[in-house]
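Only a single protein chain was left out; the remaining protein chains are all shown in position.
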Amino acid sequence: MTRLAFLLALAFAAAITLPLVAPGYLVDVGMLVFFLAFIGQSWNISGGFAGQTSFGHAVFFGTGAYTSTILQITFGWNAWLAWPAAMLAGAIVGWIIAVLSFRAGLRGSYFALITLAFAEAFRILANSLSFTHAGLGMLIKADPRPANFQFKDPIWFYYLALALCIVSLLIAWQLTRGRLGSRLVAVRENEDAARALGIDVFAEKVKALSLAGAIAAAGGTFYAQKYLYIDPNIAFGVDKSIEMLLVTMVGGAGTIFGPLLGALALTGINEVTRTLASVVPAFKNVQPLSLIVYGVMLMLIVGRLPDGLARLFRRVDRHA
Amino acid sequence: MLDPGILFAGVLNGLLAGGVYVLVAVGLTLIYGVLHIINFAHGSLLMLAMYAVFFLWRLTGVDPYAALPIVIGGAFVFGYILYRLVIGRLSHGRDENILLITLGVSIVIDNVALLIFGGDTQTIETPYASSFVELGAALLPLPKIISFVASLLLCIVLGLFLARSDTGKAIRAVARERQGARLVGIDVDNIFALSYGIGIACLGAAACLLMPTYYVTPSSGHAFVLVAFTIVVLGGMGSFAGAAVGGLVIGVIESLGGLLLGEQLGQIGISVVFILILLLKPSGLFGARQ
Partner (left out) sequence: MLEVSGISKSFGGLKAVDGVSLDVQAGEIVALIGPNGAGKTTLFAALAGFHRPDAGRIVFDGRDIIGLPPHRICAAGMVRTFQITQPFAKITVRENIMVGAYLRIDDRSKARDRAEAVAAQVGMAAQLDRFGADLTVAGRKRLELARALATGPRLLLLDEVMAGLNPTEITEIVEVIRAIRASGVTILLIEHVMQAVTSLADRAYVLNQGRMIAEGTLAEIAGNPAVVEAYLGHGAAEVLRA
């Protein structure tokens, strides 16, 4: 208990002070870690805790990004106001996909594949319809004022990502300590036993996917505000879905810190290969290396170490 | 309303495209039927085979059709080894775990391809690429007709192999009842690896037939994954007849979708079919049960 608290306090202090002492690019890297950890936690809630493996979480991310962007551009909303609306949209999409899929009795691989198809359908729609500006993507007009959810200094995006990450950790922590989380885990471990013990398995899965949808959608809006541009492939592409799955599976599905550890490791490997690529001419194109490493880690973890990197921290994690 | 001539041409073109889809889907359904593995790496392995065809042509000048035996053989060996060394060893537990293993395989293959081949789009130039055959109102590209006929011939060969040869019978026995097959002395693990190899060999063939009219990039696999899964789910997981019919149906749906809804929105037909089948009849048209 005390050791964990000490470690967390230390990590928090480091995270707070990093932008004040580190060069600018590290601030961006740190922002990326917290952002990835945040959207990874969305996957973790439905895929890790509730055990419903999704291959299409980008459907929520993209819904969030497009909802807030359209509300701003087309309807003139303030970005901060559009944010909760985006989360609501993500939750609704999660609810609809869950109700349809789980009513039809889809489980396991079938559920994973139908989420993939939903994300693909959304990507194609965003790529074809005029109100999403089709394949052109959507550009948010740069007007860097905090009131617009745009910041001149990237430090503020860093702190915002850090705050989001902490919120997501708190949500996961609450899950491990409460009735909802207990039920989600029971559903993951054994649906029949869960049912016999009075758990409405269908309802719990729907809750998990709706919550996951809201969180990933919040990440989508954050992304849109940070880069001021989204297009169908960025928002709904397979890569985003896989990224959320990977950081969580590698870090440790169903654990509080899994997505954060996975995001740290993925971003770390990414930075190493990027530096390598820029410093050593022979390694000009080694960037895919990070995903190769991650693909291998995914296979090893699923095949050999199902609890992910977080297993190494299990003792600490469990008695949080 | 669309001109009937255009519609006719659309249906024919869709059927022709569907021929290769059948080959891709037969490989997927074979692997599922025998191993109960949903091979998410299917698209990536197809992409790899397409690069093999491309480099054979580029480096040695071998025509894609002449490359058929080489690429089929190479794909079989690659699939066999991949199963023995990686997939067979890591696959256990829940079915989504096995799906995640093959996802890992596809991530590795896609990015290795990106690392080695770069992100450029590669195409093959053949003298017959722009030959057409006129059929009523429809103008059909010759390579697509060749690929359609060749696909169906290869499927028949595979069907005969499964029906007649001893190995084929062993494969069917394992698909039906793996414990029983083990009891009568069939080396089930070897049959698994062989079946996986054969499934990938189908991709080798499909790659040779696709390359004269198609292009390849490291992300080419993505385009085929959902198509292949849709066909197999539509026809019923593990069903050969289903894969054959499903492949042609999806080819036509894709072609007509493009005609009716435009090139971008037309692609949505596949995802929608996939979603509807899973929601309404997950056993597919020919499958007994999920």
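Here the chain labels run A and B in written order, and each chain numbers its own residues starting at 1.
Rule of thumb we're sticking to: a contact is a pair of C-beta atoms (placed from the backbone, for glycine too) under 8 Å apart; a residue touches a chain by one contact, two chains touch by 3 or more.
Computed from a prediction, not measured in an experiment: that's the story for all the values here.
S.K.: The chain left out here touches which displayed chains?
M.R.: A
S.K.: Return the single residue from A:17, A:78 or A:190 that touches the missing chain.
M.R.: A:190
S.K.: Tell me which stretches of subunit A touch the chain missing from the display.
M.R.: 177-179, 182-183, 185-186, 189-190, 192-201, 254, 307
Going forward, only the chains that are shown with their structure count from here on.
S.K.: If you average the CA atoms of subunit A and of subunit B, how many Å lie between those two points?
M.R.: 32
S.K.: Across the complex, what residues on subunit A touch subunit B?
M.R.: Answer in residue numbers: 53, 55, 100-101, 104-106, 108-114, 116-118, 120-121, 124-125, 127-129, 134-135, 238, 242, 245-246, 249, 285-286, 288-289, 291-292, 294-296, 298-300, 302-304, 306.
S.K.: Under the definition above, what is the set of subunit B residues touching subunit A in their complex?
M.R.: The touching residues are 38, 86, 89-101, 103-108, 110-112, 114-115, 118, 222, 226, 229-230, 233, 261-262, 264-265, 267-268, 271-272, 274-275, 278-280, 282, 290.
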